[in-house]
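Removed from the display is one protein chain of the complex; every other protein chain stays in position.
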Amino acid sequence: MASAGSRIGPSTVIRGSIRGAGNIELEGRVEGTIDVDGDVIVGGNARIKSPVSGGRVVVRGAVAGNVRGREAVVLEDGARVVGDLVAPQIGIRPGGLLRGHVSSGDAFSASSAATTPRAARLPAKPVAVTRAKEVPPPPPTPRKNEAPARTQRATVASTATSKLVQPVASPLTKPARSAPAPIMPTLQKGAKAALKKKAR
Amino acid sequence: MARGDSSTEDTVIGKATRVRGRLSGDGHLVVDGSVEGDVEASAVTVRGELQGDVRARGVVHLEAGAVVRGDLHGESVAIDEGASFDGHLDADFELPAELGGAQGKRR
Partner (left out) sequence: MASTVIGAGITIEGEVTSDEDVVVHGTVRGKLSAKDGVTVEHGAVVEADVAGGPVHVAGQITGNITSSDRVDLQNGAKVVGNVKATRITIADGAQFKGNVDMDV
């Protein structure tokens, strides 16, 4: 048995909050809040009436509440979730059922399309929507200070991670974002001259 | 308004193609390129970019690399972990009684 692992068995009912370090496997009933540092598995017979927050969260049972993963959220066959999913990576396998909003990858960190009225969603001009893998690392912004010390993922999804600090109750709230960084950084004054000098 | 073949052939929006407007048809629609607009087909697979709602009579599948913003409706919806998605899913099911049962429908 993993020293840091917890398991809430099928006949166990918890009314209250579960939090802390380590992985947890839920097979019973929980009504309250779940927020752990480690991974969470919601088993096939689990009935969770609670927001769930973990590192990698895998759902195979029933959840009424938002599900947040600092690394990923995966709904597998048997999952029945009413609530929003928020994570840098989200997977829904065939058989995984969701009624709610999904925010993952770069779409998850971009402008608040989900909250604009549908008519306004289609822009007048073509939108430069870039492929997930081509987006360059974003420039340092004040937003980065919101990231908690433990979230140290230096990946393209790093702005996505900082969004996870938002309270779970309002996963749709996306801070206003300035124009995306240009792909070519503007050269500082004198840099051009310095480069010419180097080339000689 | 583009119309797909009402046969077994796939309609493919290629990588270099950008579509603005609605797409609707009976077959399997594959989006490798970029679509801005609502889409409706028997089955829809997205590998490229899509900004709009997706309606399929059968399967909606967002593959790794897809960037999608909009709501998905289908008999079965699958999203690969490498896909980027911002939108709503509205599957038809009931939660167990202890979690609200039928009340779980339509928040």
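Order of writing sets the chain letters: A and B. Residues in each chain are counted from 1.
Following the convention adopted for this analysis, contacts are C-beta pairs under 8 Å (C-beta built on N, C-alpha and C of every residue); 3 or more make two chains touch, one makes a residue touch a chain.
Source: prediction; values computed, not measured.
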Contact footprint on chain A, counting only the chain that is left out: 1-24, 28, 32, 36-38
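The rule is short, and it goes like this: only the chains that are shown with their structure count from here on.
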Inter-chain centre distance, chain A versus chain B - centres from mean C-alpha coordinates, in Å: 21
Parts of chain A lying in touch with chain B, wherever the complex brings them together: 29, 47-49, 62-64, 72, 74, 80, 82, 89-108, 110, 113-114, 121-123, 126-127, 129-133
List of chain B residues in touch with chain A within their complex: 18, 20, 34, 36-37, 48-49, 51-52, 59, 65, 67-70, 76-91, 93-96, 98-100, 104-107
